[in-house]
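Only one protein chain is missing from this complex, and each of the others stays in its spot.
Note that the chains are named A, B and C in the order they appear, and that numbering of residues resets to 1 at the start of each chain.
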């Protein structure tokens, strides 16, 4: 691999982006361009964009592989005469392994397949979590797909489908994990294959699993269905580990832990740390600061939240609590049932291009939970309503 | 005055409300009823309501005194045949003196006038602040008004008018007052007489003046134009007064003051209390707890907030900051100019029955302040916008 | 007009200047107060830079007062307070005493007439309330009656300083909320629960149809023609019984003996003390109108106050206390059920959904 691959096309603007200490995507495109004509036209078109200060891609048309409605993003150049090799430049979304773990063997195989059928460029990974194979032609899609599945890989989601679920590293390498994020991700991904590959929803539907409230896959901001690890018993304290922290330079137990606890439920008498667990709101801070001394409880499971999405149309939404605590163990029947009930309602009542969070906003959370068979629960809201515009159901109330 | 006046009409329901330790409005009505036929029919009609569990008043018609459009709330009984003496039962709103201060002489005079012309019943005071004379006939309005003005009193506001301004006790009896709430109230009331008495606005407009952020007249919740006292220099500390507090039973300086300071800007080294005034958010707590040791600063004035109202139509609004700090001294020209600019805009652009807070909501705060000649100021908002739906003005931005 | 105008009739003179109503001691020390103290429940002393002190005795009031009672109050003020008094923003009566010796005799006289003294500091002061069946046409309940029964129940908290903080109670008889209901520690709100009855025969005469249609916050009102007459109809699915149509149009009454009642709201505050002003939040969606003493309501209010008194930390207003313990705990320890009605469904409701995993179990 060359450090600074040289191309026969001048790209003065982009060359500026090969300077500086941070790894350069331009160098990467050039590397691919030394082998791929597509990558070579890509770097030329992007240079053109840098000169023109506008993008030069057109809306994607419908392309895909047989029997699938998703997994491929069609892309066509708006300057096809100038850059014929990117006239078609579709991306392929390949479903990543849960937790983004790989062996070098598997990665090399993927690379080889992509070198044969695509531009040699990838995103590791896309922001939903897929392996993104960046740029190929329509005719290469089917052969690439065939090879891929032979090696045991499959496409991820796109369009109005369930999107590739993703999860944090969880129990594989994190002591905070309150449930097995990888197992659940794998399980849901397998269970919902059909809905991932054949768009049948009003709009996209994303799953993200984080093992604890640190939410290292940003589920609360970016997933329609967000499963965040939670415990409901006491934080485990190893008193013997505290002195080590006290000895750290710059560490101040009061300032860094006690005063930062949002509920002020930790006490330290100079010898013993105690936590009033009834007051703890599971913010993770103390555990984050002193992982050797503090551990999550033993009665673990997850909180289920619903409805995050980007701003368009009604402004960005974060996910909000649907089920404050659910045990989360294989075969994960309870959570799958819940998902199914949500989908049933969304399928029937969701408008075209209406995310599930927008649907809840439109019909109201109380109606929504009733429809999916959940009881009202004060954990669902920050606080009860402030306005007096209550739709009383008098017949019910009269009983 | 009788303790338990007896009436010749049976009111078994209302009699229940003469029991118990709290002063009884029923007793009051009965007291009046011993002298006034109107009050006698009132107690009968109210007893009827207590039996029927509905009110028996009709919508008020337009009644008033000559040359005035406000100050009288017309009220007619829906059971006039049964209770003829309250067939008409209008209330008269009389503008209270600033701060609700009275001499017994003045109060007796008011009572005598009302005994001559009305039911002998009052509210001291209505929730906007007026003296409410509760219940009289149309024919009594003009004579009562004439007597009233002769004695130096005038009507308050009602309808789509400026409403009777009201204020907290302020400098008359409170050490927290950052400006003279009584003087400003008197001044605005006099200045705006015409707009109080002749409804000419899209809807009602209320002024409330509180001498400090404790807001003892609830302006932030209940006034379209809210003037709350403020200082912008340092809190004055009398170190010598602190030991007295330390000596109080149950007082804990750390728990009750330092930890309760929302910005944690107070320190106590065992001898000396110090405040980082740059961090202080003027919440009043420390001053409230230790008024002997702490006093508001010397560079005083007020914060001006706009737009509170009750829920209908778009949900309740609290007032929000328009001017973070304004000096507040006679002749109060700056604040009056500001009021006038707001009124000009509201008169021109306000819809019928649209409070000024609703107008701001509809046109947007940025447009509103531009129209009334104020500069954008980060104190006006809790935080900058979260959604990216910005109406860029490109020509301006290009400059 | 029924009577002759007399020549002296004057207009736009405004209220008398407050100056003439100030106790001379207050006038001397106006704007120069140094600090205050509560000597005991209902009694304040404010000390001026000059060293002079004014003593305030705060007495409860029914707010709805007869002139006879006011005159008796004047007698008291003459006897003990040099003829000076004031009312507070919560309708209490304040006697302003230059002479400390007068405090106890005054209190004795007041108590003898059944007038409690209190309402200062960490107490429950008088209820801010509205007209109800006494004088308003849109009321869904009676405000004075509720205020009276509630304060009968809470009287001990008026005359003592034993609460963690002040508790401000308000009652409003309809959603117009003439008062402080939307920002009170505990608020009782009169509510309807049936759509308005439309009097088609009269509507066109009494009301402007476009204004009536525009009055509805949820766009539940449509113009229609009934029996050849222009009128309106109400979409029962969209109506949430706010009564704004009735305010605009008398031909659409909502009052209903069996279905009207009250809802209870908690945790509002106005002062900027410590925390920001807060709106009140729904605690109990519905309790029946059960006059004359509304036992369900008084019991519920008492319950909330007692739980607060037993659980809150010093200086915490009800809203601050609940924010600390969390709303789920509030429902748990008060035993109040959390229902679908507690979940906001008006515009912007999703801003109230819990977009965090912060939860206490």
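Following the convention adopted for this analysis, contacts are C-beta pairs under 8 Å (C-beta built on N, C-alpha and C of every residue); 3 or more make two chains touch, one makes a residue touch a chain.
Being a predicted model, the structure only gives us computed values, none of them experimental.
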For the chain not depicted, the shown chains it touches: A, B, C
Option from B:54, B:283 or B:356 whose C-beta touches the chain left out: B:283
Hidden partner interface residues of chain C, rising order: 272, 276-277, 347-348, 351, 355-358
Positions on chain B contacted by the hidden chain, ascending: 213, 215, 220, 228, 230, 232, 262-263, 278-283, 303, 305, 307, 317-321, 324-325, 357, 360-361, 364-367, 369-370, 376-392, 394, 397-398
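The criterion applied here is as follows: only the chains that are shown with their structure count from here on.
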Two chains sharing the most contacts, counting C-beta pairs only: B-C
Chain A and chain C, separation of their C-alpha mean positions in angstrom: 49
Chain centre separation in whole Å, for chain B relative to chain A (CA means): 51
For chain B paired with chain C, centre-to-centre distance based on mean C-alpha positions, whole Å: 12
Residues within chain A bordering two or more other chains: 386-389
For chain C, residues contacting two or more additional chains: 175, 177, 182, 217, 242, 279, 346
